[in-house]
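Heads up, one of the protein chains got dropped from this complex, but the rest are sitting where they should.
Then we have subunit A:
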């Protein structure tokens, strides 16, 4: 059996742990002073430190996007359409108690409590994140391989796809109301079973050393680093194995713009804009800082995942 190897960044490109800690001290000081989270309702999540193996990191020469940008520049339409909405309007969201139901074509359907998921052996994975809107980040996720979870429920031979479903709570998620229909709720996503079983595919429960903030998809979300960000469904409540290709929210909304696969591909443009390059978020320097950088096929993970799509026409199955 082929052993999977992660691409490793040079040590110099990894943020020193001490630096993270000092950032967290700052946050803690802010919280103590009532600046951060001082008015959160009692059931709301408070960031909890997660013990994660430094584990296999990924990507070469990756510098994580500042925490502030990772948590304040988000697309999470359940909380609103603006990038700042998820951070500003997710304070009433309760990420616990929480369970994730894993069911469908499996021998042992199970309901996982979030504490059980947080108690698993967690790994840190520094991944590139490429949004379909042509911007990108580098995020130090904490989580575990989805394949490990799926192995526990024992998928049947008939299972070909994995369908994911997000939570619906209009009272806590102001974007699920609204005047114009945005997307059909719940947000749904899907992967082919082999994509879901790929070692790079993780369920994330944290980032930057702590539990996921509400605006990043608390308490548990999907991360598939070679696909556009919208594939990374947030606040998951149900995972279902199936023999049919699942419906996916953006594909239902605009099938000519968002495919089921949604692999990052600089050669296949969005009808309204080019996907050849991307704007790195939080690069600093204002207008004259970073500038665009070329987008890589499969977001730079081609060596690991291109084989999944051998023989497929990626222009048709975009």
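Note that in this section contacts are C-beta pairs under 8 Å (C-beta built on N, C-alpha and C of every residue); 3 or more make two chains touch, one makes a residue touch a chain; residues count from 1.
Definition applied: contacts and distances are computed from a predicted model.
Leaving aside the chains on screen, match the unshown one to its UniProt name from "Protein-methionine-sulfoxide reductase heme-binding subunit MsrQ", "2-oxoglutarate ferredoxin oxidoreductase subunit alpha", "FtsW/RodA/SpoVE family cell cycle protein" or "3-methyl-2-oxobutanoate dehydrogenase subunit VorB".
Per the UniProt record, that chain is "Protein-methionine-sulfoxide reductase heme-binding subunit MsrQ".
Looking beyond the chains shown, say which of A:177, A:255, A:289 or A:307 touches the absent one.
Of the candidates A:177, A:255, A:289 or A:307, A:289 is in touch with the missing chain.
Out of A:96, A:192 or A:279, which touches the unshown chain?
From the options A:96, A:192 or A:279, the contact with the absent chain belongs to A:279.
Which parts of subunit A are in contact with the chain that was left out?
Listed in rising order, the touching residues are 69, 72-73, 77, 81, 83, 132-133, 135, 179-180, 182-183, 253-254, 269, 271-274, 276-277, 279, 281-282, 284-289, 291-292.
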